[in-house]
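Note that one protein chain is taken out, while the other chains of the complex remain in position.
Letters A, B and C mark the chains in the order given here, with residues in each chain numbered from 1 onward.
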Amino acid sequence: MSARIFVRVQKEPFDAPLEAASLTKGRSDIGAVVTFTGLCRDEGGALNALEIEHYPVMAEAEIARIASQAAARWPLEGIIAIHRFGLIRAGEPIVFVAAASQHRAEAFAAAAFLMDYLKTGAPFWKKQHFKNGASGGWVAAKGEDEAAAERWRAS
Amino acid sequence: MSARIFVRVQKEPFDAPLEAASLTKGRSDIGAVVTFTGLCRDEGGALNALEIEHYPVMAEAEIARIASQAAARWPLEGIIAIHRFGLIRAGEPIVFVAAASQHRAEAFAAAAFLMDYLKTGAPFWKKQHFKNGASGGWVAAKGEDEAAAERWRAS
Amino acid sequence: MKALYFASVREHIGKAEEILAPPEEAVTVADLMHWLAAQGENYAAAFASAKTIHAALDRTHVKQDAPLKGAQEIAFFPPMTGG
Partner (left out) sequence: MKALYFASVREHIGKAEEILAPPEEAVTVADLMHWLAAQGENYAAAFASAKTIHAALDRTHVKQDAPLKGAQEIAFFPPMTGG
């Protein structure tokens, strides 16, 4: 469990590429890097922005806990997890995770694991703002996200 | 099957971040981007470089075929697949794939699928060059790579 | 004990946080929710679907049967939708 773990919760946009590059910079012992970037979709042109509320301190702690679980489960060299809060316009990135390892299977599994748990365990809530000025209310939790997180418990 | 597919086989290094950004630039209908970067590991400091031989034209065609299969199998917005040939030093990137979709499950599955098939179906061969001047010979194909590709046939 | 409310819970109650002085009989998270739900229509609305409300004690997820013990901060919120 020697993975370097970087967790950030921030209002500002992030540069996903630059973040990913930091994992491998100056190293030649990493064979695989998998990244996931989650972006705000405009829902067929109707959505203007998402407003993301979060529980400060707990959000960072919970993401760090999830990252530590991933590092304990797979032989990883590095993990990055960044989650934004505040107003996020359609097309902008919301979340970024990256996992680096020697072989690809571990990096793929860890990145998927991180996202599945971030979706259901990290204290963030999304509210929709539509282009016609209406608020779409809070996004409902999806059963499929719970199921996705659940699959890691079974195996 | 409206995914935009970009395939390149090249000697030059590539800028993985820049490549990934091209998938989402100017778009707000994409919710998920998964990327995989495969890098040349130094094998505990012993390896200097990999020399990658390829079958020109067939390499591009085979990667494009694999990408089309992914696009037919999952609802994807875009696919990038880049594979280098020639001398690649430890720490340098060899291969890059990216898959963009509305939801994360499809992007994760497609990126893993692309890599599994690239490993076993695209005409590239790796030869090891060690730091002590010795050639480590051709890298042997791994049974686990065949098994990884096989799992997509079963489901 | 400090209480924090997030998302729809916050909107129903009409505030983001407050200091609570629950009765001694409120031993578990569920007890506290039951007591809060009786503190006005806004609280009743926030905890109407009590089973779906999540709680954290001192920033750690807990089940509703968890004892409040000496926790200094409790948070109530709907299912999370991050990522």
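Going forward, a residue touches a chain if its C-beta (ideal position, glycine included) is under 8 Å from a C-beta of that chain, and two chains touch if they have at least 3 such contacts.
Remember, it's a predicted structure, so these values are computed and weren't measured experimentally.
Remark: the absent chain touches shown chains B in the intact complex. The chain that is not drawn here is touched, among residues B:I52, B:A67, B:I80 or B:A99, by B:I52.
From the options B:A3, B:I30, B:I79 or B:I94, the residue with contact to the chain not on display is B:I94. When the missing chain is restored to the complex, the residue among B:R27, B:R73 or B:K126 that touches it is B:K126. Contact between chain B and the absent chain runs through residues 38, 52-55, 57-59, 61-62, 83, 94-95, 115, 118-127, 138-141, 145.
One rule holds in what follows: only the chains that are shown with their structure count from here on.
Of all chains, the one whose CA centroid is most distant from that of chain C is B.
Residues of chain B in contact with two or more other chains: 104. Across the assembly, chain C contributes residues 83 that each touch 2 or more other chains.
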